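My structure is below; once you've seen it, I'll send some questions.
Only a single protein chain was left out; the remaining protein chains are all shown in position.
Per-chain residue numbering starts at 1, and chain names A and B are given in the order in which the chains are listed.
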Amino acid sequence: MGLEAKLNKDGFLTTTLDAMISWSRKNSVWPMPMGISCCAIEMMASGDPKYDIARFGSEVMRFTPRQCDLMIVAGTVTYKMSHVVKKIYDQMPDPKWVIAMGACTSSGGMYRSYSVVQGIDQFLPVDIYLAGCPPRPDNLLNALIQIQEKIGRTKAREFQDSLPELPVLQNN
Amino acid sequence: MEKLTKDDVHPKIIEALLGAESNVTVDEALENEMVLNMGPQHPATHGVLRVVLRLDGETVVASVPELGYLHRGYEKMAENMSYYEFIPHTDRLDYLSPMANNVGWVLAVEKLAGIEAPPRAQYIRMMIAELTRIASHLVAIGALAMDVGALTVFLWTLREREKIMDIWDVLCGARFTNSYTRIGGVANDAQPEVLKSIRWFIDQFEENMDECERLLNRNRIFIERMDGVGVISKEDAIDLGMTGPSLRASGVEYDLRRAQPYLFYKDMNFKVITYSEGDCLARYFVRADETRESVKIIRQVLDNMPKGDTLLNQPKKVLPKKTEVYSRMEELIHDFMIVNFGINPPVGEIYHAIEGSKGELGFYFVSKGEGKPWKCKIRSPSFVNLQSLPNLIKGHMVSDVVAIIGSIDPIMGEADK
Partner (left out) sequence: METKELVVNKLKENFSDISFEFSEFRDELSVSFDKKHVVKICKFLKEEPDLEFLLCEDVTAVDWAKRKNRFTVVYHIFSLKHNFRLRLKADIDESDCKVDSVTSVWKTSNWQERETYDMYGIEFNNHPDPRRMYMPEDFEYHPLRKDFPLMGIPGSLPLPKK
């Protein structure tokens, strides 16, 4: 963000700059674990010594949204919880990506009932859907590698600074 | 830091919070009290629990827990599917000890239908229930230590748990949420290599548990953070309905494996661990010692396991083996009838409870003679244990709240159903 986002043409300087920035972004993706139910346990297991997630650059799983790029929604999202998830997604700074982990977040899973949201893409833009109930930690690492490849292909000018619209105050 | 507005917290919760009786006196009381929201998403990984606190400086004056962020409608779904179809759902109730929930459900349905599984299946069920208890207590101890600040212990206990999950992977094909038990027995026999690897695991488990405990038991910081924090007396604990390790840490010797024995627990030789202080440290010690008792039980089960079938031969109630379904006519018809119409137990109602890792897990069925239950109630231990939270955290500081929640060890999948 900043100067490199304003460069428009695809010259030698911009493509090298893009490659450098996206290389550094993809090798240090800090996930924000939105651990709600059973999938959260497999997410914890992907951080333990056997399926180490730290070797992919996700050294810390920060629980504060202000410092993360990737939100892993792990667990069944109910209508009551959906407002909380959306609030936390809004608090994350750009650029940000979302992994929908497990069957419950992709489509409601095995819970076809009155209080479960049938798929979080009804209120969040999702980048990768993971199948499984719960998906094995190897599966989550595969999703992380695919997100890293996706980040590697981004260009810096896709993330323009957008100023929020402030209400105009009038002093009469 | 966003300011808590009226839209975030429903007015009825604020009413309950301000109206709660509080006999807490602070030495230098400030003029205003603060309402703090320990929201549904917080790092003390116990799930989606929201606690709204009323603070005077750093001391908690009153609190109101709010549940329902993971309410998935289990009881309504159970009324619409047969007893067999619900077995995978029971895995996700207390998702840290999935096999114990399976065993509880299947035992309750067998009691209703009036059948009993063969002895080898019952021994296998006992073995997996105790392995599950070890796995669940490992995570509970690890998470509690991590919340208090000892991060290494969490990784060491998870390493032990991975060994158990590898055993389950070979036994039934899934690491986690394995719906292994069936009505009338278990899904498949335990292979000899699984029994060998369980024996190897329990032989090396005690030393590793000692190593983890050596980091904590004489650690000055750990003891000062947990000793005397969150004390609950014996009478209050029984009155509030707590069961499981939290009740046994307050001096009440109530264990369903002794009081109302199920499976073959009356033949097993084990001690019921009880401590009398009732604080967080006692709850931690109860869990650590219970893993050792479970190792003793598994050893006895492995030594005395009888040979025989693992699935009862009763065609009207028990699904037949798949190889016979594909080759013989009667088994095909029984399979069709049971899958489509259910097992049709007699009219009546029962309540059956087992000792899960968190306490007493009970199932209450009302049956009208059909394949689906007319009503199914799941009595979950975490729900009832959480009710004691406002009593426990009154008068303590905000950082003690985390230690107390960790020592009660609630699992929201079970508490919210």
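In this section, a residue touches a chain if its C-beta (ideal position, glycine included) is under 8 Å from a C-beta of that chain, and two chains touch if they have at least 3 such contacts.
None of the values given here were measured: they were computed from a predicted structure.
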## Note on the structure
Considering the complete complex, of B:174, B:202, B:238 or B:332, the missing chain is touched by B:238
#### Entry: Residue among B:16, B:55 or B:231 touching the omitted chain
B:16
#### Entry: Identified contact with the non-displayed chain, of B:36, B:231, B:252 or B:398
B:252
### Message
Given that one chain is not shown, which residue among B:42, B:111 or B:159 touches it?
### Response
B:111
### Task
Using the touch rule from the top, list residues of chain A that touch the missing partner.
79-80, 82-83, 86, 112-115, 117, 122-125
#### Entry: Residue numbers in chain B that touch the chain omitted from display
10, 12-13, 16, 67-68, 71, 73, 75-77, 80, 111-112, 114, 238-241, 243, 252, 254, 259-260, 348-351, 353, 360, 362, 364, 366, 374-375, 377, 379, 383-384, 387, 416-417
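Everything that follows uses one rule, which is that only the chains that are shown with their structure count from here on.
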### Query
Which bits of chain B are touching chain A when the two form their complex?
39-43, 45, 47-48, 68-73, 76-77, 88-89, 92, 95-96, 139, 155, 158-159, 162, 165, 175-177, 412-413
### Task
Using the touch definition up top, name the residues of chain A that touch chain B in the complex.
34-38, 40-42, 44-45, 48-50, 63, 75-76, 78, 80-81, 84, 88, 110-116, 133-134, 136
